[in-house]
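A selection of the complex's chains, in situ.
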């Protein structure tokens, strides 16, 4: 239907102002490191610090692994809840809301108690083990977003018929998941992945208490006692995270059959 | 001798895990670097931004864990020493310079021991504030509208409580028993006047102008001043009255995975070298008087410190005084000050 | 559990158990990395510092200052969830149904991904630098238009200020969760309504909004929980001014001063309870108000 | 005077023109069908009449009033969609009442009209059901009632039956037509099902690629197709390759056998290859004498379609389909059986254009 685009444009522009001006204000401040002039000095300092790259790289890697584990956990669950166990839905939905209200510090102290070096599953006694624990921690944090977006995507395709088609062709469950369901909920997985990535990149408490060299603690370290660098770092983190999402989207769109 | 044995044992452990040691705090950056250089141990630094409560909880949570998440040593507010000892979270150790630590600032059994102190000061952005306040009542001046901030939440941060206490002590003319209530009253007035900014003041907000006056430990303020390098120019003022000193204490975790490295760390911190390292970060080390008496403090270092007269007026609140003030301030902040802020 | 098992679906038992096997990883994971670690919180809420059983922490929740902190938290969560729902919804509508250029939607979606997790000190600073007393916009309004927003009663460090800041992540979150539902609105419904003489407003009031209602309710719940559990931003922005549950909770668990973890756990338990109740209310409301869904 | 008149209507989307200068007049009370293959622009025309799309050029007039620029809700048009488009959040009653509520009619008036509509579609007992509780056919009847409740000037139906079961499709077809007659409402119906179009319409407008190919009664369209497109799109058509052996006498050779037409050769001359069209029902089994044509072949396939048995007869190169009525007492012929088919000279149609 023909309709005026004025109001949508106004809404969009209003939204853009609300979202961009605080970033611009931060950016403006970050340029003031040298007295009297605008300069990129703060950016030079931040980007010149080897800790920046190392910690961002670490967190990005952890984020990708978190996305993989999260998808592997959430997709089959959402699938089964929708297809076979609809009564489980309220329970699962409540569980996926919990991480929003249970303080992260409570969860991580719980981990330290349960998976410390003298426990039955001494994950914290090695660095790799702790990385794994951190990934699991992030999976819980990302659960509310990942579950919702995957679940929504699944509602929009006929998973029952696709499943049966694959079954009649002799497919195993694993293959149905990997080759039939997963590629077709890609949009949901992707938006869940975005959120997961953004969460993991900025997360501080868990990384810090598990003592992993992540980006969140790094930002905190820089942020606490400096004036201009934190602002520059915030802008860089924002832009780089956004760029990483673009990259994730690009990769996902290169996969077959994605145009629709 | 025993020191060599300790060094050997510590080296065998290989590393030390610390917590809550910001590099800009008390010169810890250089202190840690000095320790590493001297003994070749790894130093694994946990959350530098943690509060004292975090440090205690980290010990508790890591009971049974020998991973790198478990702190070996802590550096906490004075009141946390006795309480942590009571909960059995500490193990005793007496450094070789034990006797030169004032008795008032250490546990007789060696579970905890004062490490450094500073006094509460005004950190002022002089780009914005032209009439630099010199004493607590000056903070109420008209031209300081929307200017004054604490360095934390007085319901939970030691530093902020001490600031309220200091303001109160000034108003009560030194009567410690009234300091808490008077401090609340002062901040209520500051808030009503519109001078109080209820965000956590730090370097960024100071420079940006949101909090051109921050009330914090003098050593933090001085370190900030150096970091900002005149952009903006910062003046650190020790108030004329109500000069309150805060003591932090050092202790070793009862569950320290590297007990020998922890002991070696203590030996280093309490050696002349370690004490001077703190002093370089504008902190008064606990053995300050001992070092001064023995002429071990370089003159240029002394010259950089705030004037000694200011420190002569410094009050060291007792544990009891602190406890009482904390009770009043943290519990009533909301109703006396915060409730109005929230409107 | 066995009762649910028997009635969960109409497929025969043999298959059923296979389905249950499929959710075992999720259940196990949630148990190991979410529920059991958090169980300490539930236990801790009923313990005193020595580990003995007590109801004192729970009783303490009912002291006026804590009740007040819950009230303020609930109010801020509700206000920011409502505002986020409203504006996020409008923004999603503009991007999806507004005939804007094609780049708008993917840009908005990825931006929303970042912005919905933008929180804590950087966010607080960004707003201080924008709308604080020396902020960019504040100064702009003052210098160019001569408007002193603070004189006219605005204060960033207040209930409404905090809500405004929360909206920075609430709106994008809403955009993300409501978009699929907006996509589900059929073009034909609008067209049918208009041939039947309905104006746009009537279509929205009588058809589109009722159809979206369950999704909106679900989104509201998510936003509510999101704000309810938020801490970093609130702490960074209103350090000592707003008495909200999460700040109180962290003060108890982490603080330099108060340090009563057991009371902190009780506070958290209260939050979980409230979340559970709102989840229940959501299920009840949708089942009542959306009888028309299958 | 036409009730609805469409003049030089054109619609361009981006770079491709979907409707190309269509002229169309619909009389009051007429049932006109737009028939054509997918993508030919049927829906686009309907949507312009409804006001959902703005024409790129051209005008639409209802009772001589230019409505081209009116909003949809100002046109008093009833529309029924392929996918029903019932409001899922409303009961049957509320769906039907929607247009009346929007127009602020009184409660009692609404009640009366809704009851009337429910009776009309014979579903009074389902008033309180939600759409998801109805079968497709029931949903479509409710959609019809909803559209009719506001007493529209024109009823537009966009493939309303295509999502339904075969049996229901046929019965609803008749129901819709009966209702339309009863109410005398001017109706435009869109379909790509030629049987639907033939059985329901007063007139059919056959479209192809945005243009009108032919406009006429079902009988005209079926029996006197003006273009090759119409001939082959409407109905089952046998198209055979023939060669004109004597243009004056109308003699054409098909697969080595000779036939005669008396309907003209569409401009072909002796020696030309032509396409020859024959309707299956024009063919009969057996050898006829006199003025009829005969072709000898073999039965290739027998499709039992119920009332009709369609027999495929193969000649040496080509094949034709032939319809006979089912006879319960005579088993249908068998595959492989030799057979002769006959047809009248007037049944054979030489199509314009080259043979293919």
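Note that the chains are named A, B, C and D in the order they appear, and that numbering of residues resets to 1 at the start of each chain.
Simple rule for what comes next: a contact is a pair of C-beta atoms (placed from the backbone, for glycine too) under 8 Å apart; a residue touches a chain by one contact, two chains touch by 3 or more.
Predicted model only: the values in this text are computed from it and were never measured.
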item: Copies of each displayed chain within the entire complex, written as a formula; value: A x1, B x1, C x1, D x2
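Here is the rule we go by: only the chains that are shown with their structure count from here on.
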item: Set of chains adjacent to subunit B and to subunit C; value: A
item: Chain pair whose interface holds the most contacting C-beta pairs; value: A-C
item: Subunit A-subunit B separation of Cα centroids, rounded to whole Å; value: 36
item: Distance from the mean Cα position of subunit D to that of subunit B, given in whole angstrom; value: 89
item: Mean-CA-position distance for subunit D and subunit C (Å); value: 54
item: Sites on subunit A at which at least two other chains make contact; value: 1, 29, 105, 108-109, 113, 220, 223, 230-231
item: Residue numbers of subunit C (touch at least two other chains); value: 125, 129, 135, 191, 194, 250, 253-254
item: Contacting residues of subunit A [partner subunit B, same complex]; value: 29, 32-35, 105, 108-109, 112-113, 116-119, 122, 124-127, 130, 208-211, 217, 220-221, 223-228, 230-231
item: Subunit B residues touching subunit C - in the complex, by the definition given at the top; value: 50-54, 56-57, 76-77, 79-80, 83, 87, 128, 146, 150, 152-161, 197-200, 204-205, 208-210, 326, 330-331, 333-335, 337-339, 341-343
item: In the complex with subunit A, residue positions of subunit B that touch it; value: 17, 22-25, 44, 46-50, 57-58, 60-70, 202-204, 206-208, 220, 223-224, 227-228, 230-232
